[in-house]
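Reading through the structure tokens given below for one structure.
Note that this complex is displayed minus one protein chain, with the remaining chains in position.
Just so it is clear, A and B label the chains in written order, and each chain counts residues from 1 on its own.
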Amino acid sequence: MFDVVIIGAGVVGCMIARELSKYKLKIALLERANDVAMGATKANSGIVHAGFDAKPNTLKARMNIRGNVLMEDVCKQLNVPYRKNGSLVLAFSEEEIETLKELFERGKQNGVEGLSLLDKAELKALEPNISDEAMGALRAETAGIVCPYSLAIAAVENAVTNGVEFKRNFEVTDVAFQDDVFTVSSDNDSVECRFVINAAGCFSDKIAALMGEEDFHIVPRRGEYYILDKSLGSLVDHIIFQCPTKMGKGILVSPTVHGNLLIGPSADDVEDNDDLATTAQGLFDVRSLALKSVPDAVTRFAITSFSGNRAHDLKNDFTIAPSKYNTHFINVEGIESPGLTGSPAIAEYVAEILSSMADLQQNESFVGTREKPFRYHTATDEEKAAAIAQNPLYGRIICRCESITEGEIVDAIHAPAGAMDVDGVKRRTRAGMGRCQGGFCGSKVVEILARELQVEPNMITKYGKDSVLLYERTK
Amino acid sequence: MLNYDLVVIGGGPAGMAAALRARDFGIRDIIILERAETLGGILEQCIHTGFGLHYFGEELSGPEYAARFIELVEDQKIEYKVDTMVTDVTEDKVVTAVNKTDGLLKIQAKAVILAMGCRERPRGALSIAGTRPSGIMTAGTAQKYVNLDGYMPGKEIVILGSGDIGLIMARRMTLEGAHVKMVCELMPYSGGLTRNIVQCLDDFGIPLHLSTTVIATHGNGRLEGVTIAKVDDKLNPIPGTEEYVACDTLMLSVGLIPENELTKNIGIGMDRITNGAVVNEMRETDHEGIFACGNVLHVHDLVDYVTLEAQIAGEGAARYILGQKAAAAEYLTLTAGNGVRYTVPQRVNIRSEESVKVYFRVGRIYKNAKVVLTCAGKVVSSKKKVKLAPGEMENVIIPNEVLATLTVNDEIKIEVEE
Partner (left out) sequence: MTKTMTCVACPLGCQLSVTLDGDTVVSVTGNTCKRGDAYARTEISNPVRSLTTTVRCEGGLHPVVPVKTTLPIPKDRMFECMKLINETVVQAPVEVGQVLIHNILGTDAHVIATNNN
């Protein structure tokens, strides 16, 4: 019997799990996929927004502002790469200059600090590679970048270390409530608990509907992206936005915390949550619109492209509240952008809601910091030598492009809520994220996973389900 | 800090041949650093035959070709370390490497030979739309799975790209019981050897669809199918020609890219066409004492040519270490004229006492054309060729007596005349 069951291990679910592990609660975190961060979390812009975009007095605005304040410290505690590099919204016409002024005013109203309007000369001085067509910009110094799935992974590791139970491949199909106890079931498993938190992302309307909720309508909004080679990673220093449209914040060009350049996203509403296909049109739009901001951001240097579905609800705001059908069932629904930014604030807010219904006692043994995993790529020569002396596997480089060692991969597999598939290893260590996209190291990662998990190589998948990589032996 | 006269980065065919040639020239203090578990490089997984026809005059498999050099390396007691990754080379030739047993290694070299080979172009570089299921892999990755690991990476297979690796894998998978449904080639011609088209595709009735590409992948776990389409003469998909092909595997054989991360970090001048370093006739880069050879310099179609090129680099490095470098070098940059995509070397020392063989590739297929070498406005040679193809490397020799007449202001041009 759990006190709290959280449905969905995206960045929001993972951050909630970590936040609640500060209290004496027995918590289970359920995830339908084979790993955390498998929905919108693994495929978004990775932006910590300043907060000028959200409409004043919305939950989006509140969570954004608070999340932005909390993010730096959370990332420090969890050892997640984060950089406060600031953002620029570009204006390409007199009309857009007016939009910048509106955003500036809205930002002030939301309480965003560090906003300023730049003229063309100031903009060019700050970012020389910006298009000459840009006439001015809104600068937001408090915006930053973070690796979204690294944040979710770090949060779940920390949560599990603090006692949370992580259950993967648990796709919730039913929630029953009897005698003050919820029974949350999948097709082949079930857990009982006193409180349920619905953090199911694109599926949060469907999970809410299990309680009778009819007012939530998620229309998954697909965003397609390109990751460009590290040789273009310093083309711009800030996050470069264009003026927002009714479909969202538009196409951005931004460095990533890993040193690549990210361009995207497109924005198209799709019918199927699981439809993660990139499209010729979407990728074309991203390519051409990114060039408008930064003419040298050419996709000839693309490493990969991908798409993610954002949990856009028709009501256009977050819902973070007890269900009106059962107050012990807390919905965290419609979390699209700025959901990543807001995640620490959402977690804090959920704890606050829970504390109004339950007596939350501090977990004295809670440790909020996550030890920094050894990273060959960023270690000094002395650190490398010491690490290899302690564990020779840190001396065997598996992923050539990103200099990832066997030791790091083994660590990722045996970490709390560790990697069980090739993509899980990739997200935790970056093995396979470089230029060759796993061409060389993919088969070695399969071999290491099979050895560490003690299964045959043809049991190893790319990302769970039936995504097998190998069939039977040739002979 | 360790000290060696010559550090060779990469123990494939290029690295081994270069090290052996340097040894022939009297260099004792050599170390080869290889990232894989054995010497031999990519040849270890190329189990088909067709290697060595030029160099050994017989048809060997990849491992056999490699084995001949491995044996010589052992016989000559040339030091090597396997499972060792070089992570950095400085301008002053300090090589940083790492492995499980030695930990972090710093080696001061007098000369360095870059022989890191190449990698395959991955899907990401192609912008194929669709989902990201398992079952999409480069032909080389599939080759490793089936030939070294002994696992079937697919059963119903579509291959994109008709380069030699793609063709070889079509036969290999068929022999192991897979169904190779087709090979699609974006260009109107195949980049592979004719012999491979006949013996790897025709023999097994595998269709080759020219001017055809894969525009989308489908499936949410394992690949379920691909959409193919014809392309126009600008290589853009033609609407209305889309066709769905059910398959569980898409193998990509869409080009090789020299692995020049270390080269670029040193700051060595690069050739935008070859994606390799700019070198002179001894395969020396614009950084004195740093040489490059094999597929890291430019992608070769035959390993025999890799060996020959590596021997030149090995000799160059040896001469450099021994201080036998021509004192008064004067360099001329070659002009790749009409129809010639690139030349290697790109620069030639016109004070060179020996004739220089220049390798080059053409940009498209030519029939009954002439390869013309012009030096200082005079036609030096004009050779008739029944066929020239981008997939087959050509060469032309600049005679030493012609070099002797040139000055740095002259032009050396290689071109195709139709």
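To be clear about the criterion, contacts are C-beta pairs under 8 Å (C-beta built on N, C-alpha and C of every residue); 3 or more make two chains touch, one makes a residue touch a chain.
Keep in mind that this is a model prediction, so the values were computed, not measured.
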{"item": "Residue among B:29, B:83 or B:176 touching the omitted chain", "value": "B:176"}
{"item": "Touching the absent chain when the full complex is considered, from B:87, B:147 or B:253", "value": "B:147"}
{"item": "Residues in subunit A touching the chain absent from view", "value": "473-475"}
{"item": "Interface with the unshown chain - residue positions in subunit B", "value": "37-38, 44, 47-49, 59-61, 63-64, 67, 146-150, 172, 175-176, 193-195, 197-199, 202-203, 386-387, 389, 392"}
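By our rule, only the chains that are shown with their structure count from here on.
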{"item": "Whole-Å gap between the CA centroids of subunit A and subunit B", "value": "39"}
{"item": "Of all residues in subunit B, those that touch subunit A in their complex", "value": "35, 83, 85, 87, 98-104, 119-120, 122-125, 127, 129-135, 137-138, 140-141, 144-146, 149-155, 176, 215-216, 218, 220-222, 237, 257, 259, 261"}
{"item": "Subunit B contact footprint on subunit A (complex, rising order)", "value": "227, 274, 276-280, 282-283, 299, 302-306, 376, 381, 384-385, 388-389, 392-393, 395-397, 400-401, 403, 435-440, 442-443, 447, 457-458, 461-463, 465-475"}
